[in-house]
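Heads up, one of the protein chains got dropped from this complex, but the rest are sitting where they should.
Let's turn to subunit A:
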Amino acid sequence: MAWLRRNARKAPLSLRRSFVTPEGVDLRIELGSAGERAAAFVIDVLAILVVLIGATIAIAYLAWSSRQSAFAVLWLLGFFVLRNGWFALFELSGSGATPGKRLVGLRVVARDGARLTGGAVIARNAMREIELFLPLSFLGSQAAHGWADGAMTLFALGWSGIFLFFPLFNRDRLRVGDLLAGTWVVHTVRGKLGSDLVVPVERDRRVFSEAALGLYGVYELQMLEEVLRSGTDEAIVTVAATIRRKAGLPDDRDDRGFLTDYYAALCGRLERGLLVGRRRADKFA
């Protein structure tokens, strides 16, 4: 059966990283994947473009109606701040994330768990200049002058490519900027506490024999938990049938009740094992 298939040993390279707090507890944080990072970046670039175009129109209108050159200065400085400050200023604020990262559910934190310092944020965002803007503006100016020959285009794209795909070539999905700033980008997940599966019930619980409970270990228990929490009716029927078949139990037509009771009994049994230092990892252990 699919839910019992053992793939724990062959799990794909995980993005979970050990992250020990000063109190000595490992939080097992989850890094943002390359796709999410790219999505956040695209959102940010779009937002910058929207602000830039809006501000340009507004300033052009004001400058046209008042004929003051001060607006040109304003635009130049505004463009500079937008280009270099958007990422840094947002990341320096409390949430440690640009609007794009916030939408995707990411935030920047220091790899050593310390405070995110201004120096680190400036470093990771200044590197973006050579990662992306330098080759692009180079290419742009070349194209504008009509000199963009094949070799130059290839060079600019190759240069960008190295930096652009840099996060894919290291375990921790670090940009060059992250590497230099000592930061990484992690998931910010807001989950609710799932309900307790072993709530007291009115009826009597089923009682299982040792042999029936001895079939499975922790891995299978937690798969069963997943099925009980979010599984479809079909999955519940399948799982209940499998357990009954293996344990040699008769079908009593109440699959969910059966699985809940079996979960409670198995969980209690495995927890008793934990108390004496026996953690049965899975059914093969």
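Note that a residue touches a chain if its C-beta (ideal position, glycine included) is under 8 Å from a C-beta of that chain, and two chains touch if they have at least 3 such contacts; residues count from 1.
The definition used in the following text is that contacts and distances are computed from a predicted model.
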Checklist line | Name per UniProt, for the chain absent here [options: "Na(+)/H(+) antiporter subunit C", "Putative ABC transport system permease protein", "ABC transporter ATP-binding protein" or "Stage II sporulation protein M"] | finding: "Stage II sporulation protein M"
Next item on the list: Have a look at A:15, A:197, A:215 or A:235 and name the one touching the chain we're not showing.
Entry: A:197
Next item on the list: Could you tell me which of A:40, A:104, A:120 or A:139 touches the chain that is not displayed?
Entry: A:120
Notebook entry, point to check: On subunit A, what residues meet the omitted chain?
Noted result: 19, 21-23, 25, 27-29, 69-70, 72-73, 76-77, 79-80, 84, 92-96, 107, 109-111, 113-123, 126-127, 129-130, 134, 176, 179-182, 186, 188-201, 203-209, 211-212, 218, 221-222, 225-226, 229, 247-250, 252, 258, 261, 264-265, 267-268, 270-271, 274-275
